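Got a structure here, written out as structure tokens. Questions coming.
One protein chain omitted, others in place.
Showing chain A:
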Amino acid sequence: MIGEVYTQLEKIRDFFYGLAEVRDRLREAGVTWPKPLPEAEVGTVRVKIGLPAMLRRGVIMDVTNVEQAQIAEEAGAVGVMVLDKLPYDVRKAGGVARMADVKVIEEVMSHITIPVSAKVRIGHYYEAVILQEIGVDLIDESEVLTPVDEQHHINKWAFAVPFVNGCRELCEALRRISEGASMIRSKGEAGTGNVSEAVKHFKALYGAIEELSAALRAGDEEKIRDYARRCQAPIELTALTARLGRLPVVTFAAGGIATPADAALMMWLGADGIFVGSGIFKSQDPRERAEAIVLATAYWDDPEKVVEAQRMVSEKSAMMGIDIKTLKPEELLQVRGV
């Protein structure tokens, strides 16, 4: 009896070794991964931080369907972010907010030519695997959705697709970059139409970088080392940030941007580009507003053009907005995942 079980086990073992051999042969023949060229390297760091670099001075817009995605593309967006619900509606709806419908994401991908992003819950490795598998261009590990892991974010080095993560200050940004984020955005307070938190986050980010840069110029390496230790971030990354005087990856503003003036303000504060969430499709004039925000982002340093952009929209049509002071602490999205 024992002998028979042993024989069966040996058969199973042989079967799996056989499978492994087939897999290796296919891999050698280049069948498992659709490489465009045999000698080409996909998913390299240069390629992963390269995409966000191409999005600079651009606007990425939240959309929930193909029609909205097409409006965004026509208005000059550099990308869209597909969600199940806009952050404003996530707030209203309550419950657990998850990754968008795969079918909707795929439909959007087949109708527009600009990059398509989608959000996954913080720590949800498998939502990210699914998005990579269907071919999403950029993954946002976002506090707007309900986090699934209170302790850990996704290990983003394991993916060929670049990730964007939110931050409220420099320590958080450095931790996300050390986990493999290719792009950083401010958390702001999504779905409020109130840009005040994004402003706070950008000032905190650049204030800390300026202090570190000053320390480096003064030769105070101890301060850099202490800061890195306190942040639980790699010293090399902290020192690089101090030397550059900015984060080593592209940094976008997000959270509450609702008008062209909001977008121009965030660019003036040092943002490389803009995410607009509920601000466009929760307004009465989404087409004009989308175009105007694109114009104000590209020409933020030209007041004449920002005025032109601001004239394209009416304050009466802007999204209503929520004052952050009226939100209960448990209703804040920005505190999720540190």
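Note that a contact is a pair of C-beta atoms (placed from the backbone, for glycine too) under 8 Å apart; a residue touches a chain by one contact, two chains touch by 3 or more; residues count from 1.
The working rule: contacts and distances are computed from a predicted model.
Considering only "Pyridoxal 5'-phosphate synthase subunit PdxT", "Isoquinoline 1-oxidoreductase", "Branched-chain amino acid ABC transporter permease" or "GTP-binding protein", the record for the omitted chain gives "Pyridoxal 5'-phosphate synthase subunit PdxT", by its UniProt protein name. The hidden chain makes contact, of the residues A:P87, A:P115 or A:G337, with A:P115. Residue A:A53 is the one among A:A53, A:A158, A:M320 or A:V335 that touches the chain missing from this view. If you put the hidden chain back, the residue from A:E67, A:E210, A:E236 or A:D302 that touches it is A:D302. Residue A:D137 is the one among A:E107, A:D137 or A:D285 that touches the chain not shown.
Seen from chain A, the chain kept out of the figure touches residues 34-37, 39-44, 46-47, 50-51, 53-58, 73-79, 109-115, 132, 135-138, 160-162, 294-295, 298-299, 302, 305.
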